[in-house]
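Right, one structure below, let's go through it.
The complex is shown incomplete by one protein chain, all other protein chains being positioned as in the whole.
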Amino acid sequence: MTGPVVPVAAPLPEEGRVRAMARLYATLMRTAVVEQFQYRASNYFYMIGMVAEPVVYLVVWSTIARSTGGSVEGYTPGRFAAYYIVWTLVRNMNIVFTPYGWEERVRQGQLAGQLLQPMHPIHHDLASFAGWKVVVIILWLPIAGVLTIAFRPELNPTLLQGVVFFVAIWGAYLIRSLLLWVLGMVTFWTTRVSALYEAYFVAELLLSGRLVPLALMPGWAQSVAGLLPFKWTFGFPITALVGPIDRRELLVGLGAQLLWIIIGALLVKAVWRIGVRRFTAVGG
Amino acid sequence: MRADRTSAPDAARLTVLFLRIGALNELQYRANFFIQLMQSLLALATGLVVLALVFDRTDELGGWSRPQLLAVLGVFTLMGGIIRSVIQPNMQRLLEEIRLGTLDYLLLKPEDGQVLASIREVRIWQAVDILVGGVVVAAAVVQLEGRVGWLEAASFLGLLALGATTIYCFWLMLAAAGFWLVRMDEVQELFTGIYRAGAYPVGIYPGWLRAVLTFLVPLAFAVTVPAEAVTGRLEQGNAALALGMTAALVLVSRRVFRMGLRRYSGASA
Partner (left out) sequence: MAAVDAVIAVEDLRKVFSVPVRDAGLKAAARSLVRRRTREVAAVDGISFTIDPGEVVGFLGPNGAGKTTTLKMLSGLLHPTSGQVHVLGHRPQRRERALLRQLTLVMGNRNQLQWDLPALDSFELNRAIYRIPPREFTQMRDELIDLLDLGPLVHKPVRNLSLGERMKVEIAAALLHRPVVLFLDEPTIGLDVTMQRRVRSFVAEYNRRHGASVLLTSHYMADVRALCRRVIVIHHGRVLFDGDLAALGARFSTDKTIVVRLPDLDAAMIARLGAYATVLGTEADSVTLRVPRADAPGVTARLLSELAVADLTVEDPPIDDVIEDVFAVEPP
């Protein structure tokens, strides 16, 4: 072969894994913050719309508490107020990449782009939604202030409760992210998924503590809820801050969250592997 | 000559025509019927669970008995169906076109802009909620055991029509706000969220919130008042107020929309 002498192509050296991962999360979170602040009006509309739901529950249950001797299962109007105001923050922490987004992702070819990257794409979702949470919490503060003035919550958490709450809302975020990722990956096999998603969301609504504090549900429903992940993403973080809860229950709760994070991560890993194999067999 | 005046009979004829075409379009996606039916039933089931939990502890909520609250839930579902099948889709499209500046096509047509903007879209499968809500109202009436006569039924239907009109006018003003404000993307989320408050009679809310839900977002007239009619709780004053409120909203919203249009054509010229 005669020809110009070409330089020998060599791959770039690689940065350390931990450092690159930290940089990835920092960059994605910062990117998400900038992006979501651009959409703060939309974010606000969305949040105010969302607040109606707990306000309805709160009004209904405070009315009942007042008309039945001051409390329901130990919940006074003031504690209901605390429950449903903390609810609004926990609900925001529960917003993650939706299963419906998966169809879009596959159809528009974004998934193919992600498959070419030397990184598991879940990090992208985890990091950017976590960044969004920062914006959400800042925007949420005035709403919480208004609700506090309007409904006068009784909230006296201990320091331990506060710390556990802070950890638990991120645990909740992680569990729900992982589980909805698994649910979304059903799209690898079929696109007729909305019935499945809706059923999942209703089960979650009833058995998570989002509709009413689980203490108000019948005993059998509480037993079922104990076996499912939902209450660890919703009712537990709220109760951790609002009480009544003792030290043992707080630790058991964190343990249960850890367990569900492990289960979720294993499911994500397994389903992703099988799903990608299918995706690359049939073509996007 | 003003080309954008459309007489009432013409408007009615146009509406029927457009709705028919929209419906024919949607009929091609029949699988959506079952998805919608399932969503409606799940939402209804959730509402019933709450009612069961509530009446497990008490016999009345803010002066409303169980069958009466069931009627409220029914009207809420029914009105939600009307909103999501004909009102919201049109208003969202209007908002989108205002934002993108593609409203010109609509303004070129020799008919009233407001009429055209309000009848171009119909989601017939969302109307499943109208059926489901109707069944729930009927069930509530049966449980009320004969306290509902023809008069109540007639005033119910009349007030339902007024209620739907108030919501339409409210949405029209919301969409018209897009002529002045740019970022209205999630306004539908905002409305959908606030509408949830209508699942209970506005009387149970604290005073300030009741005022908001009566005069700012007219859920009181859309859901509570028709429900009062069908459960025999209606006071004459409320019916008159509903009529007055509707008339006022019709006039104001039309005014606002026209002002917006003027601003739009002024800006794009």
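In order of appearance the chains are A and B, and numbering begins at 1 in each one.
We take it that contacts are C-beta pairs under 8 Å (C-beta built on N, C-alpha and C of every residue); 3 or more make two chains touch, one makes a residue touch a chain.
Just so we're clear, the structure is a prediction, and the values are computed from it rather than from any experiment.
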Shown chains touched by the chain that is not drawn here
A
For the full complex, which residue in A:141, A:159, A:227 or A:282 touches the chain that was left out?
A:282
Spell out the interface residues on chain A facing the chain that's missing from view.
4, 6-17, 20-21, 23-24, 27-28, 31, 34-35, 38, 109-110, 112-113, 115-119, 276-277, 280-284
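As a working rule, only the chains that are shown with their structure count from here on.
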Chain B - residues contacting chain A, complex:
31, 34-35, 38-39, 42, 45-46, 49-50, 53-54, 57-58, 60-62, 183, 185-187, 189-197, 199-200, 204-206, 208-209
Help me check something: in the complex, which residues belonging to chain A touch chain B?
39, 41-43, 45-46, 48-53, 55-57, 59-60, 63-64, 67-68, 72, 150, 192, 194-195, 198-199, 202, 205-206, 211-212, 216-217
